[in-house]
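A single protein chain has been omitted from the complex, and every remaining protein chain is retained in its original position.
Which chain is which? They are A and B, in the order written, and residues in each are numbered from 1.
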Amino acid sequence: MPTDDVLRELHRQMVRARVFEETIQKAYFEGKTPAFDIAAGPIPGEMHLAAGQEPVAAGVCAHLRPSDAVTATHRPHHVALAHGMDMRRLAAEIFGKETGLGRGKGGHMHLFDPETNFGCSGIIAEGMPTAVGAALAFTKQGRDDVAVSFFGEGAANQGAFHESLNLAALWHLPVVFVCEDNTWAISVPKDKATAIPNNADRSAAYGIPGALVTDNDVVGVYEAAGEAIGRARQGGGPSLIEVETDRLLGHFEGDPQVYRSAEVIEGLQARDAIRRFEKRLADNEVLTGEAAAEVRTAAQAEVDEAIEFARSSPYPDAADALDHVFA
Amino acid sequence: MAQITETKRLLTTAKAISEAIAQEMEHDPNVFVMGEDIGAYGGIFGATEGLLDRFGPERIMDTPISETAFIGAAVGAALQGMRPIAELMFVDFFGVCMDQIYNHMAKIHYESGGNLAVPVVLTTAIGGGYGDGAQHSQTLYGTFAHLPGMKVVVPSTPYDAKGLMTSAIRDDNPVLYMFHKGIMGLGWMTPNPRATDHVPEEPYTIPIGKADIKRPGTDVTIVTLSLMVHRALDAADALARDGIEAEVLDLRGLVPLDREAIVESVRRTGRLLVVDEDYRSFGMSGEVITTAIEGAFDYLDAPPARLAYPDVPIPYSRPLEQFCLPNPDTIATAARQIVGR
Partner (left out) sequence: MRVTVGLVVNPAAARDVRRLTSLARTVDLHERVNIVARVLRGLAAAGVDEVRFMPEPCQVVERAWTSLTGNVPSAGRTPSLRPIPSPGPAVDSQGTVTAAAWLAEAGMPCVVTVGGDGTNRAVALGWPDVVFAPLPAGTNNAFAPPVDPTVVGLAAGLFARDDARHGAHAQVVPYLAVDVDGIPHTRALVDVAVVDGAWAGAHALWEPGLLVEAVVTRTDPTVTGLAGVAGMLDPGGGCRAIRLRFGPGTDVLAPLGPGHLAVLPVSRWEAIAAGEEVVVGGGRMTLAFDGERETVLQPGQRASIRLVDEGPTVIDAAALVRQAASDGLFRQQPGHGPWHGRRPSDDDESEA
């Protein structure tokens, strides 16, 4: 059961992530109109935004320290920010600048931050073995850090998911697998891709507990993640949490979303988890509406400053492209 | 470079590799080994023999048949400061786990702008000639060398194998260490006298990316790798009886490629024959020839030639497989053709 301070922090992390995604979205489309040219503008390439999925990141990362390892996916910003990544270096990397986390070499899907032990991958499910390896290292190094692997419901049909759960279970590793079930693997819904209704059940096939958290509820995530992470930290081994969440935007920015109707999208907006959470916070007198608005204002200021840092940072020298292949 | 003392110790390549690993594990607690059958079995090709008894199951870890998971775990553990050695039993199996190898192990250092090191050694058995068929006989060093971000080490002798393994473990980069089954000195393979040789007992390193002239010569440079070094040396012995002195240049790996050594040798001999057990097209032989042309064009007395595995899946039946493989006779014949005698 989270304290009021924790509840307010959960809210703040969700709002920060949302404001970041909204602001990046605007910046992404600069230069790409009128005819969408994916290569144009200050942020070229693909952009996968996590608006709607903030409860998963906030609820899980609230239990983590910077030394806990986190791996995430092609849709990583909410997780990265909730785990404490420096927003300016994140923004600068997205803008491809020299001051970015990877000196502009990684981009938005390949973020690596030694300070928060964070990494992500654009290949579906392939961040899971990395998390297993981190957990393996922790047992050898005698640390009580844990590894958390975020992945989507689509990834649960990839071989790496099954291999990772089996190996983590076999070696009893301190890793928590968090499945963000937003229903859609690009355009294919879960019930057209997964043979069983819940990935929480699959963990039983590997002998580890799996729990389902419904309704994109940050407090439900917080409680379940607290149990799973605590269990791992105390040597109780791996577990899996499946969270029903919502992807409010398209798979990528520019996605015409022909596969889901306007009604469906409106329905998602209507059950926006941040708005619902704010209402309950107000009802419970934990955070008034005014205070919530102030959180948003502060978040926008932080995001604007980070984006400004990114815009004003220099690009790397072109010839730097040849550096850092080998240490 | 460590002092090399005289020794009468004869080790097989397999034993040299496991000795290198053991010596590094003695002084560096971050080194550990993962793979299928690398524990009690000692590795299917003997690369980890004796290690389980010496270091125990915590550091010599048999894995399930889950290459994506355990090679990915090696990457993950390396990112946390460990120095894992992971064995991919046959290089031919890379298909099931290539993403972790080329998209993760090889790229994370670069994607992080140099902030993260991935000190993984990925060992693997390569090569054929003993009837193991299309899925268990490939060398594939060209495939891996083509992809940026991982070093590719391919020893041919016990002495080189130990020094290169020590260097690979100490290297902060991902290193793919490819050992040919035919050079390991295994009792259940066709005996190969060149698979056993003197190996110093103390640890020593051989720099990765440096070729080695295994046999100096003047008339033609034979550039090659791995088991084909042995074949080329046998061919050179035959050529010598006809007064042709072939220089055998053992690349000892492909990434980094010792282009200077290739160019320097070809400038001296003026003739180049590449012997390659990997598929002919789009690989090592083309790269070596192009390197020679780029650096030694004016010195060439004859067009460079290559004797490479044909672009066919490796056949099983003995006459078919032996037809495809370069051997001392075909190497000598090709050399004579270039030399014109």
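One rule holds for everything that comes next: a contact is a pair of C-beta atoms (placed from the backbone, for glycine too) under 8 Å apart; a residue touches a chain by one contact, two chains touch by 3 or more.
Worth saying up front: this structure is predicted, and the values here are computed from it rather than measured.
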(Q) Given the contact rule set out at the top, which of the displayed chains would the hidden chain touch in the full complex? (A) A
**Q.** Contacting the left-out chain in the complete assembly, out of A:D5, A:D191, A:E290 or A:D317
**A.** A:D191
Q.
Tell me which of A:E21, A:D217 or A:E278 is the one touching the absent chain.
A. A:D217
Q.
Touching the absent chain: which residues on chain A qualify?
A. 1-2, 191, 196-198, 200-201, 203-204, 209-214, 217, 219-224, 227-228, 231, 239, 241, 280, 283-286
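Going forward, only the chains that are shown with their structure count from here on.
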Q | Residues of chain B that touch chain A when the two form their complex | A | 32, 58, 63-64, 66, 68-82, 84, 96, 99-100, 103-104, 107-117, 148-149, 151, 172-173
Q) In their shared complex, at which residues does chain A touch chain B? A) 69, 71, 100-107, 110, 112, 114, 117, 119, 121, 123, 126, 128-138, 140-141, 147, 159-160, 163-164, 166-167, 170, 323-327
